[in-house]
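For chain A:
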Amino acid sequence: MAEARGRNEFALRTRLRDIGDHTATFLAILSTILVILPLIAIFVYLVLKGASSLNLAFFTQIPKPVGESGGGMANAIIGSVTLLAMASLFGVPVGIGAGVYLAEFGRGTKLANAIRFTADVLNGVPSIVMGLAAYALIVVPQHHFSALSGGVALGIMMIPTICRTTEEMLLMVPHSVREAALGLGVPNWRSVISITVRTASPGIITGCMLAFARVAGETAPLLFTALGNDFWSTNLNNPIAALPLQIYVYALSPYDDWHRLAWAGSLVLIVLIVLAVSLVRYVTSRGVLKGAS
Partner candidate 1 sequence: MGVGIEVTNLNAWYGTNHTLQDITLNIPANHATALIGPSGCGKSTFVRCLNRMHETNPVARVTGTVRIGDLDIYEGTTPVEIRRRVGMVFQRPNPFPTMSIYDNVAAGLKLNGYRNRRTLDEIVEKSLKNSALWDEVKDDLKKKSGASLSGGQQQRLCIARALAVDPEVLLMDEPASALDPVSTSKIEDLIFQLKSQYTIVIVTHNMQQAARVAEKTGFFLNGRMVEFDSTHKIFTNPSDKRTEDYITGRFG
Partner candidate 2 sequence: MTRIRFQQSLEDLKENLLVMAGLAEQAIQRAIEAYRVRDLSICDLVSRSEIAINRMERDIDQAALDLLAMEQPMAIDLRFILSVIKINADLERVGDAAKSISDRVRLMERMPSVELPVDIPRMASLAEDMVRKSLQSFIEADAELARGVLTMDDAVDQMNRSAFKALTKVMEEQSHQAPQALNALMICRSLERVGDHATNIAEDVIFWVQGADVRHHKSVAAGNSAEVNKTPASAAPAQD
């Protein structure tokens, strides 16, 4: 009798456990869909709204004066690329360098703790405040807006993300790998660069791309630094156009023409970011496996 009851209880508990398992799986899948759905929705909406305005002119011409239809955002596209290149040139080395210091050379020191704290704080600073800071530090002394100040502002915003990710990735490199390098009579600095950093490079690169993707769409810091430009600009000391800036201006304008351009610009911005990230992934995945023979 008791045995039968026991068996029933066991069967019931198993059943409940299965139900719980299925529910959890369902909820997980649901959450994933809920996350991806907005992304897909945005993308689809952008395509619907903006694809029609994409033509050769969009990519080759600068904005036409108010009233004339047509024109493009060519200068803004080039401008964004320029700004992001400058930001990366500034932010990536500094960020990685700080991360390497935190993980490899400064462990436990007060300086390292201070750097980490600063990075975390910087991460939380609103982007418009960052723009104001760049304004005060670069624009005001130079007495003019410039692409340079925009690049610096964006670069500074990249640093905390890159720094923290680099540190985390380096810490995840197993101690045994470091020991192997040291045991071969490789100096510590060389071991860090050629072995530890190299082992952690996929993660470090991901960190850089995260930072890149984040600042690619930033508008506020550029308001007081790069300012925007309706014409081609090649001098880094002059204001420069940028996609997010241009989209912002056009979107707030009362002109339908400019609205359409804004939609097209948004679509192009998203696509550019996706392309950049994919390109980096492709290049590095091939490079890492093949090794530097």
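Per the selection procedure, all candidates are chains of the complex that A comes from, given by their letters.
Here is the rule we go by: contacts are C-beta pairs under 8 Å (C-beta built on N, C-alpha and C of every residue); 3 or more make two chains touch, one makes a residue touch a chain; residues count from 1.
Remember, it's a predicted structure, so these values are computed and weren't measured experimentally.
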In-complex contact of chain A, chosen from 1 or 2: 1
Touching residues on chain A, where the partner in the complex is candidate 1: 174, 176-177, 179-187, 190-191, 194-195, 198-199, 201, 288-293
